[in-house]
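Here the structure is laid out as structure tokens; the discussion comes afterwards.
One protein chain omitted, others in place.
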Amino acid sequence: MIINHPLLGPRDSQEFVYLGDASLIDRPDWQAEGAVDAFYEYLYQRENPAGLHQELWFHEQGDRSWLVVTRNTLTHEITKVELARDVARSRGRSK
Amino acid sequence: MADHRLKPITQLGGDTPRKDSFPGLTISERTDTALASLSARQGKPAQFQATAKAFFGFDLPGAGRVATGGVYTAIWTGQDQWFIEAPFASHEDIAPILKKGFGDTASITEQTDGWGGFDLQGQGCITTLEILCNLDLGKMAADSASRTVIEHLGCILICRETGQHYTVYGGRSSAASLHHALVTAARSAL
Amino acid sequence: MRYSGFKVIKEALTGHKGWTPAWRDPEPKKHYDIIIIGGGGHGLATAYYLAKIFGRANVAVLEKGWIGGGNVGRNTTIIRSNYLLDGNEPFYEFSMKLWENLEQDFNYNAMVSQRGVLNLCHTDAQRDAMRRRGNAMRLNGVDAELLDREQVRQMAPFLNFDNARFPIKGGLLQPRGGTVRHDAVAWGYARGADQRGVDIIQNCEVTGFKIENGKVLGVETTRGFIGANKIGCAVAGSSGKVMAQAGIHRLPIESHVLQAFVSEGLKPLLPGVITYGAGHFYVSQSDKGGLVFGGDIDGYNTYAQRGNLPVVEDVCEGGMSLMPMIGRARLLRIWGGIMDMSMDGSPIIDRTDIDGLYFNGGWCYGGFKATPASGWCFAHLLANDQPHSVATAYRFDRFRKGLMIDEKGMGAQPNLH
Partner (left out) sequence: MSQKNRLSGGLLNRAKPLNFTFDGASYQGYEGDTLASALLANGVRLMGRSFKYHRPRGPISSGSEEPNAIVELRTGARQEPNTRATIAELFEGLSAKSQNHVGSLKFDFLAINDRLSSFFAAGFYYKTFMWPKAFWEKLYEPMIRRAAGLGSLSMQDDPDHYDKGFLHCDLLVIGAGPAGLAAALTAGRSGARVILADEDFTPGGRLNAETFTLGDASGADWARAAIAELTSLPNVRILTRTVVIGAFDHGIYGALERVSDHIATPASGKPRQILWRIYSQRAVLAAGATERPIAFKNNDRPGVMLAGAMRAYANRWAATPGQTVAVFTNNDDGLRTASDLLAKGVKVAAVIDSRADGPAFTGAEHLRGAVVTDAKGRLGLSSIKVKLASGETRQIATEALGVSGGWNPNVHLTCHQRGLPVWNAELAAFVPGTLPVGMVVAGAANGQLSTAGALASGAAAAGQALEGLGLTVKSADLPQAEDAPIRVTPLWYVPHKGRAWLDQQNDVTVKDVKLAHQEGFRSVEHLKRYTTMGMATDQGKTSNISGLAVMAEMTGKSIPETGTTIYRPPYTPVPIAAFAGRSAGADFRPKRLTPSHKWAAEQGAVFVEVGMWMRAQWLPKAGETHWRQSVDREVLATRGSVGICDVTTLGKIDVQGPDAAEFLNRIYCNPFGKLPVGKVRYGLMLREDGMAMDDGTTARLAEDHFVTTTTTANAVGVYRHMEFCRQCLWPDLDVQIISTTEAWAQFSVAGPNARNLLQKIVDPEHDISNEAFPYMGCGEITVCGGFRARLFRISFSGELAYEIAVPTRYGDGLVRAMMEAGREFNAVVYGTEALGVMRIEKGHAAGNELNGTTSALNLGMGGMVNKKKDSIGSTLSEREGMNQAEALNLVGFQPVDPSKSLLGGMHFINQGAEANARNDQGYMTSVAFSPSLGHSIGLGYLKNGAARKGETLRAVNPLAGEEVMVKVVSAHFVDPEGERLRG
């Protein structure tokens, strides 16, 4: 597969290491009520959609950036590639 | 009393750099370059850019690019991160030198011996490299650089002159394997 | 009809006129006691044992395409019970025992070939880990032998002993491990279930569930509504898709593709199954002579039954470093199957939060060898509402409770299991 890196353009997916669903960005608050259950849901439960999937890829053999790739799991068509850091910030993550 | 002078060896373990020649290509071990990584810290990009411009005399290059001026060459290696090349003879202490210039606007790490470099020169460069890495060499312009994989080794490929001169940096500990891959490919392709 | 050598001879002499269909092609009834979704190995085995062992014949297997078209029809045919952990080993040994009597049991020759499974090790640490596993097997009453380098050389002199990047230090051998003719497993169970009254309904895709106040009443299908008291879902690979129709949108499972490979037919050269310990490569030779081999999954979520070149190359690199004498054998066919990759690499056979709906999945790429035990245990759960004693650990709630069954120690990352 080819991942169109937002900074570097098209790169072979072989240069990347796959992690999984981009929901792994949304790490729960450790101090909230029922944190253990929240972390369980966060770490173990997956939507695993047949269709558009937002997922994390690490450009290990490239610029070492984490990307959020929107890819169709039925066709492998990639419709969007973003820097994970920007996505994380847009989802309200900071320090 | 300390009286043991330390004798350096090259990444291939020799006393002097190694050179291999093929029809249309020479592969030479690169040992005279000091390297450091330069990473901008958050919060003060303008100040960092200004400092860089003042220090190097040129703007730091953007994604995939290389910029040279005076003794320094800057290679983009990642978001807000560059590798800085300088002559080893004058800049063995490259990290402190940069630190002095950038203060707390940047994080600097010595990389000189983290990498082992090889220069490929001659018109045989592309036919050799195309059986080694997946970069679109035909489109790779002079003064551009990219990380790539060569026989399972993470490398940085720098195009100094399109079709004629490239530098491959690989992890120093695997320099012998990288050299083996380059030489084998040259023999096969040329 | 009973199959036998005599029957084969009789038919041969009378122009094969007497053979009848291996299973019926019935119209779905309005209602069944139990419906199994998925006409793959596990679904058909479940139906077979429900009918044979648990006396439930009012059962239907619904298959959206043709039976045996799932992973039982595309795998590397290996059977073994060389597991480490308490939650797994008794289950897989139960499966192995069922394999060993399967053909006489369902009167179909699935060519169960127990020619051994040899896992190679290449470091002292690997050998210690294998000794731990081998001893765990022995403590469970399972056969296991720890071989040294010379014993491996005797078994497989063609391996790379002289020019290896990662030298062979020894291996863990399970002599009773081996291979089975995978399609025949599906056909044998189907035929056996059909003969005991189970309706096997092909080209019948489930399109929805009828659920009222927390209880499942039946399924909508491309052939109309079919009612049932209980429904068992055995569609590993598509678990996410099917369970979503029941309103269960999150599972501890990701779907991944595993590619497998077969070479052109070759005169016999391999003793049994051999797996490389320093790369992704495992191989056996089929009764027709093809080298059947595989390696790692592609590693990204997918429902497309196909993979890409990097894994093909990685697997062949493993092969060429372990046994460079296969270099001139040609790779004939590459195919891909979708795996339920679970969060700890172990399966799930459990109730769901919906009354009457049961789940069987998360087999990662160990599902084929588990087929008989999975069917038996799922049938047990469906019939008795109690987990079978060898499958008590395969519960959904083990992750919430911190009771993972993680053979590889990779943690909650499915593509590493």
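Letters A, B and C mark the chains in the order given here, with residues in each chain numbered from 1 onward.
Following the convention adopted for this analysis, a contact is a pair of C-beta atoms (placed from the backbone, for glycine too) under 8 Å apart; a residue touches a chain by one contact, two chains touch by 3 or more.
These numbers come from a predicted model, not from an experiment.
Put simply, the missing chain touches A, B, C once the whole complex is considered. Note on the undisplayed chain: of the listed residues C:81, C:95 or C:114, the one touching it is C:114.
Within the whole complex, the absent chain has one touching residue among C:40, C:192, C:232 or C:319, and that is C:319.
Listed by residue number, the positions of subunit A touching the unshown chain are 1-2, 12, 17, 19, 24-25, 27-28, 30-31, 35-36, 39-40, 43, 56, 58, 60, 64-66, 76-78, 83-85, 88-89, 93-95.
In the full complex, the hidden chain is touched by subunit C at residues 3-5, 7-9, 11-13, 15-16, 19-23, 25, 65-66, 68-69, 73, 86, 89-90, 103-104, 107-114, 122-125, 127-136, 138-141, 144-146, 158, 160, 163-167, 181, 183-184, 187-188, 202, 263-269, 278-279, 285-289, 304-306, 308-309, 312-313, 315-321, 324-335, 398, 400-404, 406, 408-412. Seen across the whole complex, the unshown chain contacts subunit B at 1-11, 13, 37, 39, 41-43, 81, 93, 104, 107-115, 130-131, 133-136, 138-139, 151-153, 171-174, 176-178, 180-181, 184-185, 187-188.
Heads up, the rule we're going with is that only the chains that are shown with their structure count from here on.
Interchain contacts link the chains end to end along an open line, per the touch definition above. In terms of their C-alpha centroids, the spacing between subunit A and subunit C amounts to 30 Å.
Averaged C-alpha coordinates put the centre of subunit B at 49 Å from the centre of subunit C. Taken residue by residue, subunit A touches two or more other chains at 14, whereas all remaining positions touch fewer.
Residue positions of subunit C in touch with at least two other chains are not found.
By the touch criterion stated above, subunit A contacts subunit C in their complex at residues 1, 13-14, 18-21, 37, 40-41, 43-50, 53, 55, 71, 73-76.
Put simply, subunit A touches subunit B in their complex at residues 7-9, 12, 14-15, 60-65, 83, 85.
Of all residues in subunit C, those touching subunit A in their complex are 240-241, 249-255, 299-304, 308, 310, 343, 399-400, 412-415.
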